[in-house]
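Structure in structure tokens, see below.
Heads up, one of the protein chains got dropped from this complex, but the rest are sitting where they should.
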Amino acid sequence: MSGMTSGGHRGLVMDEPLLFELDGGGRSGVDLPEPEGRTPKLGGVRPRQAIGLPGVSEPEVIRHFTRLSQKNYAIDSGLYPLGSCTMKHNPRLNEKVVRLPGFAMAHPLQPQATAQGCLELIATLAHWLTTLTGMQGVAMSPAAGAHGEFAGLMCIRAALTARGDARRRILVPESAHGTNPATAALCDYRVNTVPCDARGRVDLAAFERALDDDVAALMLTNPNTCGLFETDIMTISGMLHSAGAFLYADGANFNAIVGRVRPGDLGVDAMHINLHKTFSTPHGGGGPGSGPVVLCEELLPFAPLPRIKADGDDWQLIERDSDGRAFGRLRAFHGQMGMFVRALAYMMSHGADGLRQVAEDAVLNANYVLARLSGAYNAPFPGPCMHECLFDDRNLKDTGISTLDIAKAMIDEGYHPMTMYFPLIVHGAMLIEPTETESRQSIDRFCDVMVHLADEARKGNQELFHSAPRFAPWKRLDETAAARRPVLTWTPDTT
Amino acid sequence: MRYLPLTDTDRAAMLEVVGARSIDDLYGDVPQDVWCEELLDLPLHQGEIEVERALSAMAEKNLHGGNAPFFLGCGAYRHHVPAAVDALIQRGEFLTSYTPYQPEISQGTLQMLFEFQTMVAMLTGMEVANASMYDGASAAAEAVLMASRVTRRRRAVVSGGLHPHYRDTVSTYVRHADLEVVTLPMAVQEADLESQIDGSTACVVVQIPDIFGRLHDFSALADACHRAGALLVVAVNEVVSLGLLTPPGDMGADIVVCEGQSLGNSLGFGGPYVGLFATRKRHVRQMPGRLAGETVDADGRRGWVLTLSTREQHIRREKATSNICTNSGLCALAFTIHLALLGEHGLARLAALNHEAAQRTMERLIAINGVSTPNDGFFNEFTIELPGPAAEVVDQLAERGILGGVPLSRFEPANGALANLMLVAATELTTTGEIDALAGALQEILS
Partner (left out) sequence: MGKRLYSREHEWIDVDDGIGTVGISDYAQEQLGDVVFVELPESGHEVESGDELCVVESVKAASEVYAPVSGEVVEVNDALGDDPAEVNANPYGSGWFVWIRLANAGELDELMDEDAYREYLGELA
């Protein structure tokens, strides 16, 4: 299908084939020296024959990926209001410092005496994280939020085992991220869902009923995924601790409170911190992330390996623990160093003062959106909200237009849609997180568009919504066909 | 502050719209006795100049692959990354986009992931691959869990040739999965894997090149696994080796996991890296991680979407195939661009150069009195046996400014059989001068 033009391009939107379809036979985009032609010493393994990779020159590769990049929405190109995902500006200084050869070309297994700068950087970041959270220590190696959850629950399970108190259940509020129950299952816990109350918070009575001496922990996101602070947090943490259970906090929304509230003061026992959210390391189209998990005193001895310890003026990497209490190892090496360098650069740039301002501006921007959109959309829970605001689809009832339609119409208006249909506790959820790096003017323009779309929906302008997106490089894609007959790789005969 | 657009005038005007007197009002749901009234005890904000200066000072304390003769490998390799790779991955449309949940405005990432999956399948000799995992070790752990789901069996046999950090990651992941892991000892003299396979075995996990740098054809082992109804999981921790060696898929592997760092990604002191994960089509619904799949849009135009998502945590919650959400997107992009630049011939040549560099290095080292190697085959990394403890030799080399290799005792200090063994890697970046420096220093230390 070539669209309206002979070659398939539409102005600056270039139709770009797959790399494999660009194959020019013997071409290559690198000039490597000629091998000497030695006889291979491959033991019992035969040398391989063809692989099937295409041959493409450097200019073609540059053009290919440049054209692909132009088909992506990005925080660099516009407001990206994905609730709970925290799409904020990614400073370029961070990209510059991570490429310093002393970090970029250091090897994870080089002698420790030769990598003191790397260890110092990790230790410094760890100090910032424990200070900001008011926690006793931090395990740095988790590769992303879900990996941090795994580390946290493994510590909890190990601590309970050490107490001689095997427990089998984890409580998870119904508004929780899907990673929470998935992680609990990975640690062989049974998951009990705790309902939310009419205020969008954990239903305290239901929580109390669910809590007994078989509960290992509650996994709580605070602020929660409705963008609301759990007002009963002190009661909840108190009840958990009295029952001998732990409070695991999902730190996905730490950006709302950084510098203003320390999770340790809320009774949190373990919390992962998504450096790619609160501390602005780039999302990169889906990763890499980084999920250090801060821990309380009781959980620290069980933290995974490796760890970093001060040794006089030097830093020491501990690769095995003397008492055998570490729960294990999560990955090949020490952690997402590249994300650590970026996050520390971000923290140092903001400082203690700036990080507090980050939280305050994020909260102010979200409340501003909540105030501006509350007439046009229905907010199921009253404000104030924290760093994100939640609407449901009640105002769309009987218009024939759904949350999905609003989202696709936003694309035509030049915006990435908000998080939709999550959290699951409200119907047709729209979760909007503007972040602190949007200006008032930018948010005003966004709100104008959202109000306009709500008006059009009420007017019954179905055509506008059901044909959306009309101006994106692609129309709505057939996800059903993709799932019914999965085509997951290119093969020569599919072209 | 340069990253914060709001001015005090904006803030005041916005608070008025919100109907709040001050920002404190907006934090009214937080119990007031836990508010931080003071700034936390951390440095105040700094400009670009100061931050860059401070971080550069830390970076400069390290010896690294750019300022020292360098022979470290063991799961992370120093390679040349073409300049185009870094230029392209820093395009904001790639760098600052999220997971492609809205396909109409994420085709760049989705098409790239489809290309990545295809390349991974080609390299490993498998049918399907996912859109990446955290790293090779966590991918290996996920492979064991997947094999258990596929076979509904609860016993995994792990070769002593598997990287000890991979082995430890596997045992951590399966700790509470009601799975027995039988790990054979890490030893130059290999234990027999086939005799460990029985009717309860879900999978056998092996590595190529193994932790000593050796190469094995696993075809017979694959047959033995299949006869017993078990899967063969092959880990590859140097992806460039797949440019020279028969791929695990051709040997009969059922799941192939691989550390992809060598293509497009820097050493970076251990991360972020990119785990590759490939398998047979019939097992795709048991796979962990995201998948991009081909489809068409409403106009019939070819495009890509994330697909088979019902395996994943955001839909399946506690019944998901894995808890993984964020993967290694940008590292996968760097991998894809580097491999696109290399192409069929470039990768083969790169692999040949690596193998030859290792041959040259080995020849020089084993010519030194008291140095020998147990390897009859290898790719770009091999073991040497020294007359004394390798850890001490490595430290002495470091004192001379040479990063000479990894002492295998680092993984198992109590295992006396490993004490004198050192793993040495060479790549296309290894110069004759570096080999001279290493050989000269080693000779001096040993004499």
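Observations on the structure shown:
So that you can tell them apart, the chains are marked A and B in the order they are listed, and the count of residues begins at 1 in each.
We take it that a contact is a pair of C-beta atoms (placed from the backbone, for glycine too) under 8 Å apart; a residue touches a chain by one contact, two chains touch by 3 or more.
Just so it is clear, the structure is predicted and the values come from calculations on it, not from any experiment.
Looking at the complete complex, one finds that the omitted chain is in touch with A, B.
The omitted chain makes contact with just one of the residues B:21, B:80 or B:285: B:285. Which of B:7, B:310 or B:431 touches the hidden chain is settled by the complete complex: it is B:310.
Interface residues of chain B with the unshown chain, by the touch rule above, are 285, 309-310, 315-316, 319. For chain A, the residues touching the absent chain in the complete assembly are 421, 479-480, 483-484.
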